[in-house]
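For this depiction, one protein chain was excluded, whereas all remaining protein chains were kept in their positions.
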Amino acid sequence: MKTLELGYIHINDIIIGSESKVENGVLYVDEAAVKALVLEDEFLKDVHFDVAKPGESTRITPVKDVIEPRVKVEGPGGVFPGMVNKVEAVGEGKTNVLKGMAVVTAGKIVGFQEGVIDMSGPGADYTPFSKTINFVMVCEPADSLLATDPEATLPIDNEKKPEYERAVRMAGLKVAAYLGELAKNVTPDETEVFSTPNLKEGMELYPDLPRVVYVAMLQTQGLLHDTYVYGVDAKRTLSTMMWPTEIMDGAIVSGNCVSACDKNPTYIHENNPVVHELFKQHGKTINFVGVIITNENVYLADKQRSSDWAAKLCELLGVDGAIVTQEGFGNPDTDLIMNTKKIELKGVKTAIVTDEYAGQDGKSQSLADADPLADAVVTGGNANQVIILPKMDKVIGMLDYVDVIAGGHAGSLREDGTIEAEIQVITSATNEMGFNKLSAR
Amino acid sequence: MDFIIITNNPRVRDEYGAKYCVLYQECSFDEILYAVRDKIHKGHKLLTHPLSGSVKPNETPYKSIMISAERGAMDNDSVILIEDAINMATSGKFEKYRQRQATLNQRILADFQMIDFFLITSGIESAQTGLMV
Amino acid sequence: MSFKVVHYINQFFANIGGEEMAHVAPELRDGLVGPGLALNNAWKGEAEIVKTIVCGDSYFAEHEKEAKEQILAWVKEINPDFFIAGPAFNAGRYGYACANVAIAVQEMGIPVLTGMYQENPGADYKNQVLIVATKDSAAGMRQAAPTMAKLALKIMKGEKLGASCEDGYMPNGIRVNFFEKERGAKRAVDMLIKKLADKPFVTEYPMPSFDRVEPGKAIKDMSKATIALCTSGGIVPKGNPDHIESSSASHYGEYSIEGVMDLTEEGWETAHGGYDPIYANQDADRVLPVDVMRDLEKEGVIGKLHNLFYTTVGNGTAVASAKAFAAEYAQKLVAAGVDGVIMTST
Partner (left out) sequence: MVKEIERTGLPVVHMCTVTPISLTVGANRIIPTIAIPHPLGNPALDHEEEKKLRRHLVDKAIHAFTVDVTEQTVFED
C-alpha cells in the first residue's frame, strides 16, 4: 500500500516584503531572498515579482509555466525530484500544499511565446488560473545570453535560447519549492489521504471491481515541447509505470511552452484531475491500479514503440479499463489514436480526453487522426473559438507580441487595448487532462 | 537508419546540410508536405510526423520532415499520415496564419526556424539510435 | 409585435385521418392547427403561428415537386419570420417531408426548424437543417413542443445557437463550445465506468463517420450490364474546361466519352494536385481505363460502357466535400439505367 497524505494550507493573500513565512493563511515573501535564489543561475540577470489576484483587472502574459508550491513533510525524497531535489522516489508520507495560489513564470523565450491569464472578464472563465492568487515572476536573461551582433533584432542569442528556457523553468521550480518549504511546519487546514494498493493487495481487496489504469501521454517533441520525469527528458524513455501519488509530489514537470490552451503546466500535473477523479471512485466502482506514462515523439518508430509498450503494460497488468489523456495538437493525435486502438485491441476498454481544432466556424474535422475504436471521447472544447479580451488596467509581462501568439492574428491587439483572439491563447483553456468544464458538441 | 530531410528551413540546411542528406527548397509549409507526399508515392517511408510540434501549420512557415533514404514498396501508413496532414494543414482553419506570414519579422522567423530545427533534431537523435523502423 | 410563424404538419396531426387520408394535397389554413397550440402557448405571445400548411404524407412522397412548389408559393406570399415543421417523431414519410420542406424554405432565406426521432429517415438531413431530437412517438409531444418553441424563439431573436446538447438539436457537424456541469476528467471516468458495465454512454466527439453501406447486389449477366466509370483521380478533357480545382474540390466534372476509344495525351489530362500528374497526363487510361472498357464492350463481356463519366479530385481520405457530389451524380447514374460503377482512385 502506497499512501500519501496531502495537507492543504489555504492561502488567502500574498504579501511581498522583507520576510518569508506562512501565517494565518497569508504567504509573506522576502523579495530579496527569492531574488537571490533566482539569480543563483548565471543565465538570469534580474527578476521581477508581482501578485495577481482573482477579480483584478490584470492580465499575465506570456505565461510559461504554472506551479503549485508543495513540500515533503514526512516520507522519502523531496518535491520535484531530479529537478530541485534528489532523484529519490517520492509519493508516500505527508506533503503540504499551498492551496489557492500558484507560482507563474512569465516572460518571452521565443518571439511568438503565448499564454494569457486574465484575472477577470470573459477570459477569466476559460483559465483555471484566474481562480488562484498568482505569484508572478518575470525573468530577464543574463547579458551572456543576449545577442552580440548590434544589427541583430533578437534580444537573446538564438543559440542560447535553450539555456534561457532551462533557466526560467528551473527558477519557477526553485521558487515554488522555496515557498512550499515555508509551510513545512504549518498545520494544514484540511487533509486528504490517497492510498494505492499494490497489484496483489488490490486484487484481494476489491476482487469484484473492474481494474482501471490511467495512461498519461506526455509532450516530448523537442525544445519547448518537453516534459521531465524525475529529471529525465521523457522523450528518451520507454513507457513505464508510476504510483499516482508520485505525480502529486511533482515527479512530472513541464518544459512545454507551446500551445497555451492544451499544454499541461506543472500545476496540472501536480493536481492531475484524472488521478483525483479515479481516486474518488477507487474502492467504490473501480480499482485504480496505477499510472502508465508514455511519450509523444516526432519519430514515427518511437510512436510505434511507445504505444506498443503502453498497450503491453495494460495487457500485462490485466486491467479492464483505461483512461487516456494527451497533450498538444496534430502529432499527439496520432499517438492518442495509436494508444487507444492498441489498448482496445488488447480487450481493454478506453475513455479518452482530447480537445479540438474545428476552425472558427466549428465545421472542420477536429482531430488529425481518428479510429472507430475511439468511441468514448471527452473533449475540452474547440480551441479555435474566437474571444474578445477587454483591456486590463494592469499587464504583468509584455503585450507587444500578442499579434503573433497562436490564435491571435494580425491586428489582434487593437488600439483600445482589447485583444481579439482564439481561446487557444489562454493558458489551459482546453486542457486535455480534463481539468476544466469547457466542452463542445 | 539512412534518412533524407526535406525542409524549407534555412537553419536545418545550414547546420545539417554538410552532415546529412538535406533536400532544401525555398517554398511554403504546404509545399513541403506535397514534396514529401510525392516521395512517399515513389516508395520512401515517412520517418517523422508531418505535423510535429505544437506550432500550428502555417503559423510557422517552416517544416522539416524526415523520410527513409531507401525506396521500397509504397508504405500505406505513410500515405495515410501525409494525406491526413495535408487535409489538416489545407483545411482552411489555419488560413489566417498564411496571411500573417508576410508580417513576421526576422526575430520571429528565427524563432520558428529554431523550433523546427529542434523538432527535427529530436527525430535525428531517434534515427541514429534505432537502426530499423 | 410578435414574430410571424408558418407551421407545416401532415394529415394525421391535422386530424384529417391516418394512412387512408395520406393522399390529400397541400392545404393552407388560418392560424394554428393541432400541435401548433403547444408551440403557440410556449411562445406566450412573443411569436405566433399565423398560417398552417397541411399536406398528406403520400401526396408529398409521390408529388414532391408540385407539393414543394405550392408550399413555397404560400410561404413566399406570407413572408413569415420563421418556418417550423412537425415534429414528425418516428413517422418516416412525414419526417422526410418535414426535412425537405424545411430545407426548401431555408433556401428562401427564412430560418427554419423541424423535429423528429433520431432514427427517422428524415434525420439523415440533420447537417443541412436544424432538427430537434424527439421521442419515437407522439407521446413525446409534451417534451418536444417546449424544446422546439424555445429554440425557434432563440433563432427568431437572433441569439447565438448553443451546443446541440444544450439546445436539444441533433448534432449537425458544427462544433460549439459550452461549459459542462462536471469537469472533463470526471466525465471521462464516468464514461469509462458506464462502458465497463456495458451501459449506454454518449461520446462527446463522435469519430468521423465510419458507417457502412450494404453491398450492392451482384450482377448476374455482365454481357447485358451498363457499367459507368467514375474517378477521384481528376481526369478531365485537356485544358480542364470546367476549371476543376487541383485540391479541395468545389465541384465535380461530368464528361461524355461517346465514341472515345482511348484517352489520348492530346485529349485528356488530370486536374488532381494530389499526386505527380506526369503519368496520368501521358495516358489517362492509367487512371480511367476507357480503352480496356471499350475492348470489353466490343467483345461482349459487358453490355455497354455508360457514355458519361464523373470525376472529382481530392485524396482518398478527404471525403467530406466529395460526398455530396457523389450523392448527386449517383442519382443521375440510377436515372440513366446504369447497372454497376467502377470507381478508380489514385
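Per-chain numbering from 1; labels A, B and C assigned in written order.
Everything that follows uses one rule, which is that a residue touches a chain if its C-beta (ideal position, glycine included) is under 8 Å from a C-beta of that chain, and two chains touch if they have at least 3 such contacts.
A quick note: this is a predicted structure, and the numbers were derived from the prediction, not measured.
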**Item:** Which displayed chains the unshown chain touches
**Value:** B, C
**Fill in**
Across C:Ile78, C:Ala138, C:Ile174 or C:Ala225, the one contacting the chain not displayed is C:Ala225
**Item:** Hidden partner chain, touching residue among C:Pro111, C:Pro146, C:Pro206 or C:Gly340
**Value:** C:Gly340
**Touch list for chain C against the chain that is not drawn** = 210-220, 222, 225, 227, 230, 232-233, 275-280, 282-283, 285-289, 291-293, 295-296, 301-302, 312, 316-317, 319, 322-323, 325-327, 329-331, 333-334, 338-346
**Request:** Over the whole complex, note the residues of chain B touching the chain we left out.
**Result:** 41, 74, 76, 79-80, 83
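Everything that follows uses one rule, which is that only the chains that are shown with their structure count from here on.
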**Request:** Consider the two chain pairs B-C and A-B; indicate the one with the greater count of contacting C-beta pairs.
**Result:** A-B
**Message:** On a CA-centroid basis, which chain has its centre farthest from chain A's?
**Reply:** C
**Complete:** dist(centroid_CA(chain A), centroid_CA(chain C)) in Å evaluates to 43
**Asked** So, what's the distance in Å between the C-alpha centres of chain C and chain B?
**Response** 38
**Message:** Quick check on chain A: which residues sit in contact with 2+ other chains?
**Reply:** 358, 365
**Fill in**
Where chain B touches two or more other chains simultaneously, the residues are 84, 87, 92
**Prompt:** Any idea which chain B residues touch chain C in the complex?
**Reply:** 34, 37-38, 41, 80, 83-84, 86-87, 90, 92
**Request:** Provide the residue numbers of chain C that touch chain B in the complex, in ascending order.
**Result:** 247-248, 273-276, 315-318
**Fill in**
Given the complex, residues on chain A that touch chain B span 110-112, 153-154, 158, 161-162, 219, 221-225, 235, 256, 258-259, 262-263, 297-303, 328-331, 333-334, 357-360, 364-365, 368-369, 384, 401, 403-404, 406, 409-410
